[in-house]
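The structure appears below as structure tokens.
In this view, the complex is presented without one of its protein chains, the others remaining in place.
Going in written order, the chains are labelled A, B, C and D, and every chain counts its residues from 1.
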Amino acid sequence: TQTKSKGTLKVLTSSGYPPYEIVNEKGELDGFDIELGNLIAAEMGYEIEWVDMDFDGIIAALNADQGDMSLAGFNAAPDRGVDFSDAYYQDGESPYWVLTLASNDWSSADDVKGTTVGIQIGTVQAAAVDSIASEFELTKDARKDIGQMVQEIINGRIDWILIDKTVADQYIASYTQLTTFELQNQNFSDISYNAVALPLGSELTDEVNAAIATLKASGKIDELIAKWFTEEAE
Amino acid sequence: MIKLVNVKKEFKGVTVLQNVNCTFENGKTYAIIGSSGAGKSTLLRCINYLEKPTEGEVWHDDIEMMTHQNQLHEIREKCGMVFQNFNLFAHMRALDNVMFALKKVKKLSDDEAKKIATQRLSDVGLAHRLQNYPHQLSGGEKQRVAIARALAMEPKVMLFDEPTSALDPEMTQEVLKVMKGLNHTGMTIIIVTHEINFAKEVADEIIYMDKSEILEITETKTFFATPKSTRAKEFLANMI
Amino acid sequence: MIKLVNVKKEFKGVTVLQNVNCTFENGKTYAIIGSSGAGKSTLLRCINYLEKPTEGEVWHDDIEMMTHQNQLHEIREKCGMVFQNFNLFAHMRALDNVMFALKKVKKLSDDEAKKIATQRLSDVGLAHRLQNYPHQLSGGEKQRVAIARALAMEPKVMLFDEPTSALDPEMTQEVLKVMKGLNHTGMTIIIVTHEINFAKEVADEIIYMDKSEILEITETKTFFATPKSTRAKEFLANMI
Amino acid sequence: MNINYGPILPFMEYLLKGTYVTLQIAAMAAIGGSTLGLFFGLSSRRRDPIGFLVRAVVDFFRGTPLVFQLMFFHLGLPQITGWVPTIMTSAGIVFSLNSACYLSEILRAGIESIDKGQSEAAIALGVKKMDITFSIIIPQAIRNVLPAIMNEFITLVKETSVVSMIGAADLMRRQSIISGTTFRYFEPLLVVGAVYYILNKVLSSLGKVIERKLRYD
Partner (left out) sequence: MNINYGPILPFMEYLLKGTYVTLQIAAMAAIGGSTLGLFFGLSSRRRDPIGFLVRAVVDFFRGTPLVFQLMFFHLGLPQITGWVPTIMTSAGIVFSLNSACYLSEILRAGIESIDKGQSEAAIALGVKKMDITFSIIIPQAIRNVLPAIMNEFITLVKETSVVSMIGAADLMRRQSIISGTTFRYFEPLLVVGAVYYILNKVLSSLGKVIERKLRYD
């Protein structure tokens, strides 16, 4: 690791999304992405400044020069209006899991036909829902955060949402009336790995990729994965 | 006939009227005079119960108001009142000002109310001002609309609180003329005024008040020639 | 000496003063009378340029105001003005009301201003009211504060616009007393008033106005005995 | 900033239809808010349970942010009461109550601005209290505070944008949906800004027309 700093990187995130980015009990940003971001910046020789904001503002902010990059549990997918680095985490699970009321007794894609689905704008899942919305006659309900959509599932205004398995599992642990299953569809983009988002055409992309490669090779990323995904999920 | 018996009025513990005993006979004109704060307006307002006396009786003929508060509306209908600053309804034309109570209180139809209102306004020389809003009228005209509004209800008593103090000398003349006209209608007229000459000209009796009390009730000529109380003598001496 | 030459004043094309020619001699008291809307207040306000005449000249001694507008502040300093509704500064105590211009215009120190203000307020009998806010004063007291405020600037001319119309007869007496006191100070006094008796008592000359014009300027006794213009005769006949 | 309206043109109709949602909520709130506001304004000084209740409601709605009220009502109450209102119902109720609380203060100020002398003149004529309130006081009060009322309505139109928080597809929400779909951020934002601006201009012109109609001086 370098000792001399080249400057400060402004890194955007949106906490409240465990285990990627959360706020710990001391009120500090914490989580897999946060630790990783710190490592990447150090590797690149920069200081780091985190900016914690609403998720649906991140892409706009990146393209408005309000941030140099973002780690916010982004699932890399084409056409999201930003550039992505190489993968830094891929759990082998698809990011398309249905979270719904257990009492619905759903189990397959057929069950979601004609229902109301909650989406969080700017997510890869929102894009996935878009791609099947007309085929499944879905009604879309766009909300600000996952927490609110979960309440709406309980209230009954939203039938289901599409989220990462890790996140779904944690909500099921808190709300016993919920259940989850994987939604499969050939329209879904099959790239399902987490990556760093950068402004379109960013000059930093190569440096970030190099840093990720170094961290992977040194096993540091695997340590973080073990810390945040294996332990947390239990 | 109106009779006040031992009327007392307090505002938050401060006595502004006390030992008020007087009788207003039908068809006579009374002028209440006295220095500022003496309680003249308050006395006038007790007559139609705009102020409720703290103690004492207010008789209108054989009805005592304190014990017949359910008849308040009826008795107020019979007491026309004209205020110092006119208090016309600002959003209504002169005609509507006069029609309003005829319709809402006397429940007359629009046509009937309009007929009476037009008549009353003509009586006070305002036939050409029916469609004007209050702010389009001169002070004297406003005061005459207020008089017409009160007269339209065919009151048996008219109460005036400083009817000319906001007027210039010529407008005062206009209003005086109208009031002298009322003198001959058999109506009881009670006027609070600062203008001694005005009181001299229009009143049968002078009620002189000082410091919350009535000091004397005397026939007008006698009052100005030989006031009984020393306070009244001083008061008259101060007049220019 | 103040001289108005061919003064004319229009508001949005409506003429409210015309052919005004008059001279106010030092040390004399003038009363301007006439019916409402005649232009009395406007004339008074032209003297200290609160209203700018549309045409004509306003001379203060040998300075013509139209051509010396840079001296406006100085000339206004020399012209005290007292308004009908007092216009005291509502957020200042009586003392501060009088001190304000002394400090801001005459640039006196706090102590000097206070000394003068206290003196002036005592002169008008208000030594005991220095710390009262305007709303805590009676009408007559307010008017006397306004007079003290103007006098404190040591003006050579005092302009009064209906100084007693908001007062009751006894308060009128108070103010009259103060004004009579001024009569002997060599100050020029110009008063607009509706109270004929007041004008009779206080003024050396009467200026009678009607419909935007000065109809006559006559020595007071002569005016009331034998007014020249027929309009003035009518006007006086209407007085009670 | 490179501006390119190409990508968002196909979504223009969808975007502009958000105006309809915005206006619908604003209209519900304006009607509900005025009616309730008048009632609140007339009864907030009462010393009985009704007056107390009205004061408590006004206090709550003036003390907390609209977003909070909306989230609490729409998301929280169903879990307490079991009643699950639609977005429009929730928005209608919360916005009505919220504006009622602001309008009530404005109206009360208007009512108090009417010279007591006119009421006294009416009382002296024997007119009943109800007639005085509705024929003498209120017509003049409303006219006196009309500019403040129109201001409140304009604020209302702008504040409706928080319904996007509970999922209503109003102008602001549609902007963010289209931005998320087309990755063009400013183009829809500018359109939305322009629409709000025009709405408010129309509203304030309307206000001036009404003001002129109500004028009697």
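Simple rule for what comes next: a residue touches a chain if its C-beta (ideal position, glycine included) is under 8 Å from a C-beta of that chain, and two chains touch if they have at least 3 such contacts.
Keep in mind it's a predicted model, so treat the numbers as computed, not measured.
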item: Chain not shown, its touching partners among those shown; value: A, C, D
item: Option from A:Val98, A:Ile146 or A:Leu183 whose C-beta touches the chain left out; value: A:Ile146
item: Candidate in contact with the missing chain, chosen from C:Cys46, C:Cys79 or C:Ala232; value: C:Cys79
item: Chain C, residues in touch with the chain not shown (by the definition above); value: 48, 50, 73-74, 76-77, 79-81, 83, 85, 87-91, 100-101, 104-105, 133, 135, 146, 149-150, 153, 159
item: Absent-chain interface as seen on chain A, which is shown; value: 12, 15-18, 22-23, 25-27, 51-54, 57, 60-61, 64-66, 144-148, 150-151, 170-171, 173-175
item: Residue ranges of chain D at the interface with the undisplayed chain; value: 1, 60, 62-68, 71-72, 75-76, 79-80, 154, 158-159, 161, 172, 185-186, 189-190, 192-193, 196-197, 200-201
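Criterion: only the chains that are shown with their structure count from here on.
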item: Maximum inter-chain contact count - chain pair; value: B-D
item: CA centroid of chain C to CA centroid of chain D, Å; value: 52
item: Residues within chain D bordering two or more other chains; value: none
item: Chain B, residues touching no fewer than two other chains; value: none
item: All touching chain pairs, where touch follows the definition stated at the start; value: A-D, B-C, B-D
